[in-house]
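A single protein chain has been omitted from the complex, and every remaining protein chain is retained in its original position.
Right after this comes chain A.
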């Protein structure tokens, strides 16, 4: 037997500090909220204490953002704004290793993903949007589209740095100023991003980052000084925000949950489909709103595909997020682990066949072994509810029409996948599947040039690409 020796990335690279403060009006300041302790979900140890905002801090931050908008940022030529945004992008690259290790410590995702996906994609978003800053007249929204004002942004814990980039980069490029609230369990990389922003000499108040729990997010989105709200997170909270904002002039985009269908036809490239299924549901421990959590496989190849899938999933290495050979890291929090456990138990209780990888799990920390349910029907909770964990539900279909019907039979509509060697069928399926993103013969690929967003209970508005600029322009 050939055992891979542990290959941990050094946690010293994260430059972890005992305490972090919020970033308001160009300064790192103590918030007047109750400080929170952020933990490493891989070990359950406390990483750092983070000061949080109170409602009055939210007010201070929004006012700072308003001042910065009125006095500097909205008047600055796009070509000048671009220089700042390019600088941020380059600094993210410069400090890429630090950000990657810190992200894995705080979030629990494997270092290979924070290093190869989160950090480079975050930098790419700043690079891409920096390019737009002086070309907004050519984006298709009129000759001189105007910014909206102050953007209040609330982001989730699954891609802490990357979601901050998705939110901040287009806002700045379009001439808005920002107050961003990172998730309660993962505030650290956003605060390092604040440090980068400070080092890049952005005018004070252009970007403000205020950690806190859900109540601070609520205070931010309902603040009168906010002109635009962008939220990524659960459908439940999204609905609350939409109710809060009804009747106001605030522009809103929501990027919420999903229950994506990954449809595999009998003529699919099987081995690569297996890779795509694995990447679709086990990437980032399944903490992905667009995860391919429902596998729809044509019945004639279901047995063969499942056999290959089980063999492949058995090779996934679950464990220390900082080990460079870890494929599946830690579940982000005890609460999330409990939710995943509860939903998988419901799957068994409702009669689906559970298969769980026999991989060893660490003694400490929040871990969940990759799990595949077969014999799942649309009526089961594991086929309808977002599990947000490394749990795949396998359903079968007989004809393309049935595949479309089952794929669309969900209140969500964020993403979908099609696996077939037939180009015409890819296009046929893509036209019919009600999902914001349809991947063909791949899954979970992200690029700043491609718009991302959902239908129905997955939210509305698009982020990324030319289309994504609309959310931050007065059009």
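Just so it is clear, contacts are C-beta pairs under 8 Å (C-beta built on N, C-alpha and C of every residue); 3 or more make two chains touch, one makes a residue touch a chain; residues count from 1.
Keep in mind that, in the parts below, contacts and distances are computed from a predicted model.
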Name per UniProt, for the chain absent here [options: "Deoxyribose-phosphate aldolase", "ABC transporter ATP-binding protein", "Cytochrome P450 family protein" or "Potassium-transporting ATPase KdpC subunit"]: "Deoxyribose-phosphate aldolase"
Hidden partner chain, touching residue among A:5, A:246 or A:379: A:5
From A:30, A:80, A:421 or A:447, residue that would touch the chain that is not displayed: A:421
Selected from A:122, A:268, A:306 or A:343 as touching the chain missing from the view: A:268
Contact with the hidden chain (one of A:315, A:353 or A:449): A:315
Positions on chain A where the hidden chain makes contact: 1-7, 112, 116, 267-273, 275-276, 307, 315, 324-325, 421, 441-442
